[in-house]
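A protein chain is absent from this complex, but the other protein chains hold their places.
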Amino acid sequence: MTTADYIPDVAPLPAAIVPTNYLTDKESLLSWLLTTDHKRICILYTFSITAFFVFGSAMAFMVRLALLTPGGGWVTAETYNRLFTMHGVIMVWFFLIPSIPATLGNFLVPLMIGARDVAFPKLNLLSWYLFLVGGVMALIAMVSGGVDTGWTFYTPLSTTFLNSAVLITVIGIFIAGFGTILTGINFIVTMHTMRCPGMTWFRMPLFLWAIYATSVIQVLATPVLAMTLILVGVERVWHVGIFDPALGGDPVLFQHFFWFYSHPAVYIMVLPGLGVIPEIICCFARKRPFGYKAIAFASMAIAFLGFCVWAHHMFVAGISIYAGLAFSWLSMMVAVPSAIKVFSYTATLYKGSIQMTAPMLYALAFIGLFVIGGLTGVMLATLGLDVHIHDTYFVVAHFHYIMVGGALTAYLGGIHYWWPKITGRLYSEFFAKLSAPIIFIGYNLTFFPQFVLGYLGMPRRYHIYPPDFQVYNVLSSAGATILGIGYLIPFCYLIWSLKYGPRAGDNPWDATGLEWQTPSPPPTHNFKKTPIVTEEPYAYYNRKSPIGPA
Amino acid sequence: MDPRSTDNLHLHEQFETLQQQEYAATLGMWAFMATEFLLIGVLFVAYGVCRMRWPEAFRRGSSEMHYWLGFFETAIILTTSFLVTLALRAAKLGNNRQVIALFATTVMLGAGFLTIKGTEWYLEYGEGLVPGYFTTIPTKEAHLPPDQQHPRPVQERLFMLFYYLLTGTHAVHMLIGMGLLSTMMFLTARGKFSASYHTPIELVGIYWHFVDLVWIFVFSSVYLLRQ
Partner (left out) sequence: MEDRPLIPIRTYVLVYIALMLLLFTNMAMAYVFLGRHWSNAISVGIGAIQFLLVFLFFMHVKYYRYPLIRLFACAGLFWIALLLVLTLSDYLTRNNPPDASPRGEPVFLKH
């Protein structure tokens, strides 16, 4: 029950008895900055990552502007390198990796298991501060000093180049990495120890399985990045030669360590998205998921196998052919659980009562785009083909299909789906249904030509290209503009809904899941009484038929 | 839960029972330990790979280590591990004075360890082994004619870098551990812990043992592979 629904019989009750929610309970700035409430921390993260997203997108637009003309456009080579580096660093570490886990994950994990908060609320707040400090540090370093190594910091370029901004950027990422680790530990322990009575592992929503798998990756992969960045810093300062061939080192060793983290990192970015989709699809198809256990175990399989495939980024870097064979095969294997998941989601749609709401549009877009991204990933895993298309726009298109077409689309879908729960308001369905196709069209126009470009041989990270490629580059840049407009529209209507949107009830979508059994927005302690779960998850067969407007 | 129980004092509001809280704390600590294993493990993997590529240079590096000082350091740290384990047992029995005494001894021994370590580093600086101040001819041989000198292979700098990274990271962790132990001593003296609640002591114990584990590997694989 929200304050708006309360109708007094005789006279209004004193303010002390009117129920508050987590947003209205204590409203000072300090109560927000020192909060340990996981829901408020979600909001804090949302602000921060949106700010980073805007900055990273601005970098992307500048890159696409520069690529409109074959001769290099309006930036020098040096500046171009800095632009794409900033775009990559910000988008990977300060937008995508925290996006769903730190926002939706933070909000929903305790709610979905019927707990009052996460296991370590103060560590949760610390995670946000570490993320913020690290992010701001890296941002300032990149803007003021300029880093042009690419987000991958390959040695010996990153360790011998004189510009010191690399060191501070790397320290910033190091600090933010600890935020990620603490979030991961928090979620893992929360899910193991704080599930409410009756909430067995196989009654948990699939979103939680995905977040659990993501957290395992975060905990196990990020320390490796931390130490690798320390080694880069040490090498920069003392020039000892771990990675410098002139002094006897091996640059490929850096790549082994870097990609041991960064490949699982891409699964950190996409697994939560793969977890949001079944929530949306089951709700708007009014059906249980097809193959719940298969999807749950597939999340864990992706988490594990994702650690065994890293050298597929290094096929042409100089690793041995036998290692190349092993990693190629393993990379094909990791596609299997991903496919199981996506095809299960598709099968879930079969014979469902489909409602084409905005979140459903995003979920459907996800399925199509993720399949394209995934299949092109298998193409890249093929050794022979990779020799031809490695370090070309084919790779760029592949990972943008997964990251933007997959993860970002799922993030938008999740934001829309849980918006009523988080904010207590409903957004404008008309504008939501308008912007989803615009985003979809803009997205494909931006990135599909890049597959063609890559296959034709245009290398990535080059600011000039042969004039024959201009058509595709112009298409891509035009798409980027449409995409940008597409992203602006939700930004506007979502913020507008905060003040003017109709108030949402507890469960506007008539969805299953514990998070919908509590008011929107939830009270600070989530539930009045600890819930007891007796139902199987996604018990949509128990629900009445399709819901109307809230 | 019995409202008269003093367990409530230590129960954080997100948990239902004290046992749930302790279980969560232990799991969380071990998850954190996994991250620490991975953090240090990367250094060992890099060391191992480089040792494989430059066996002669690394052997030479190991042979220049002060392994007798290393022996005393290892003996000290193994003893502190033993003492901390005894302290955990004392905490479980509610024997706070023993806990404080054992932790105090551990901190002092830790200070001794760090003193020996500092001495080692200083000696190595004198011998021209510090990366950045690396001398190809050992300082001891500088006065000899060239045909009696044994110049160091250039990759020995790499060995010394790993040595400093490993022992430096270890020393930092040891300092943090000593800080944690001191905090635990202080809190125990204030009466915060009892037989029914001493979770922070357990967690700090796990951390200190981790510091010991790292050193065991550093000693065996950096100091002693001299042949």
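Think of it as A and B in the order they're written, each chain with its own count starting at 1.
Here is the rule we use: contacts are C-beta pairs under 8 Å (C-beta built on N, C-alpha and C of every residue); 3 or more make two chains touch, one makes a residue touch a chain.
Bear in mind that the values here come from a model prediction, so they are computed numbers and not experimental data.
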Contact list for the unshown chain, restricted to visible chains: A, B
Omitted-chain contact residue, chosen from B:Thr85, B:Thr105 or B:Thr169: B:Thr85
Residue in contact with the excluded chain [from A:Ala323, A:Val336 or A:Val471]: A:Ala323
Interface with the undisplayed chain - residues on chain A: 192, 220, 224, 245, 248, 250, 252-253, 256-257, 260, 307-308, 310-311, 316, 318-323, 326-327
For chain B, residues in touch with the removed chain: 19, 22-23, 26-27, 30-31, 33-38, 41-42, 44-45, 48-49, 52-55, 59, 67, 71, 74-75, 78-79, 81-82, 84-86, 89, 92-93, 198-199, 202, 205-206, 209-210, 212-213, 216-217, 219-221, 224-227
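The definition used in the following text is that only the chains that are shown with their structure count from here on.
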Cα-centroid distance, chain A relative to chain B, in whole angstrom: 36
Sites on chain B touched by chain A in the complex: 13-16, 20, 23-24, 27-28, 31-32, 34-36, 38-40, 42-43, 45-46, 49-50, 53-54, 131-132, 154-155, 157-158, 161, 165
Residues of chain A that touch chain B when the two form their complex: 110, 115-121, 181, 184-186, 188-190, 192-194, 219-220, 222-224, 226-228, 230-231, 234, 238, 240-242, 247-250, 253, 257, 530
